[in-house]
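Take this structure first; my questions come after.
The complex is shown incomplete by one protein chain, all other protein chains being positioned as in the whole.
For chain A:
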Amino acid sequence: MASTSQPPLRFTGHKNLVYRLVFSTLTGRTIQISQIRPSSPTNPGLAPHEISFLRLLDAITNGSQMEISYTGTILVYKPGLITGSASGTGASGGVIRHELPSGCSRGVSYFLIPLCLLAPFSKSPFKVVFSGPGVITSSTPNGDMSVDSVRTAILPLYNQFGIFNNIELRILRRSNPGPNGRGGGGEVQLVFGHQLRLPKTLHLMNPGRIKKVRGVAYAVGVSASNNARMIETARGVLNPLVPDTYVFSDVSSAPFVPAPEKTNPSGKKKIGLGFGLSLVAESSTGCLFSADVASPPAGGEAPEDIGKRCAYQLLETISKGGCVAPAGVATMLGLMTMGSEDVGRIQVGRDVIADESTIQLARDLTKFGAPGWGLRDASGENENGDVIISVVGRGIGNVGRKVA
């Protein structure tokens, strides 16, 4: 891409690394990230999941270069073209298989959400299968949402930008985090077959009222009664508020992954047992709010507590107001920034925009050359103090699709 003459953008720190890489790829600017966990005595530099994400970026792009310093604290990334899973690059048979290492402590949504942000601007459709001993499909203690929430709360957001065809997220095997919150044995396939030149300009300024609540309770390798108990308590909280509440139950056996030992080289073990709940509330105007709680890897929490916590978390997310939940902010604003050179508007809650990650996102985007956001108070009866963000698109869109 046309980044030959421009000097690399310089960032510091490991926070927001994934979105920096994504926006670098989308805008075609070279970035240099330094001081990645420099003061950590045990694990300086890039973490396993970050390395894994870099590998994934390498697989879905063509011609990207990355240099990592000896200690892993400095990363220089020169993006290439987003090719998707066209055969020949990293894909076999049109599918990219991405293995996550067993030391991975982040849920697979850590990879999925940024990947979905890249996918509409790809040259060819995305088909990525996440497998390996590090795939955690449930929500994790470090704040990743579950795969169910990605499917039910993040992917529908693309519909508002005119991206809706042939998008699928198949959960082939479920897994909760393994011992110490590391590793799992799940398998997830993402199909993102709708590529376009520029996403539509979005004007989303009516949060509406919550119309229905849906959810998925999952139990991996444990009794299905856990699901029933979670659902019971969650419905106990939510039903008086929203009568249209359904939580579906999904029970699966635990993944059986190879665990070779010295004495038993063909040994296998069960991993990723646990249960969890994912709830999604939808408003009358199609805004989505999600909540996710799963059993901690150490165990010792009753399903009732998890159901109740999840329901309260959902209520808290809804109470923040606006048209977009904190989990979807990066996706929405990212797509709006990549849209056509037009002003898009979106209403968000005051707590959502005051969030650390949102502000970091805004700073990063300005560094990548996006015009600043315009903020003003929402008009009408605005009891929550919602804010309207006006975002001017950069009009870059899909470079791979520019040539007709």
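Descriptive notes on the structure:
Keep this in mind: a contact is a pair of C-beta atoms (placed from the backbone, for glycine too) under 8 Å apart; a residue touches a chain by one contact, two chains touch by 3 or more; residues count from 1.
Criterion: contacts and distances are computed from a predicted model.
You can't see one chain of this complex, but its UniProt record names it "Protein FAF1", from the set "Trafficking protein particle complex subunit 2-like protein", "Protein FAF1", "Tubulin delta chain" or "Gamma-secretase subunit Aph-1".
Only one of the listed residues, A:I60, A:L155, A:V352 or A:L365, touches the absent chain: A:L155.
If you put the hidden chain back, the residue from A:A47, A:I171, A:A234 or A:A254 that touches it is A:I171.
Against the chain not displayed here, chain A makes contact via residues 151-152, 155-156, 158-159, 167-171, 214, 216, 246, 248, 250, 282, 286.
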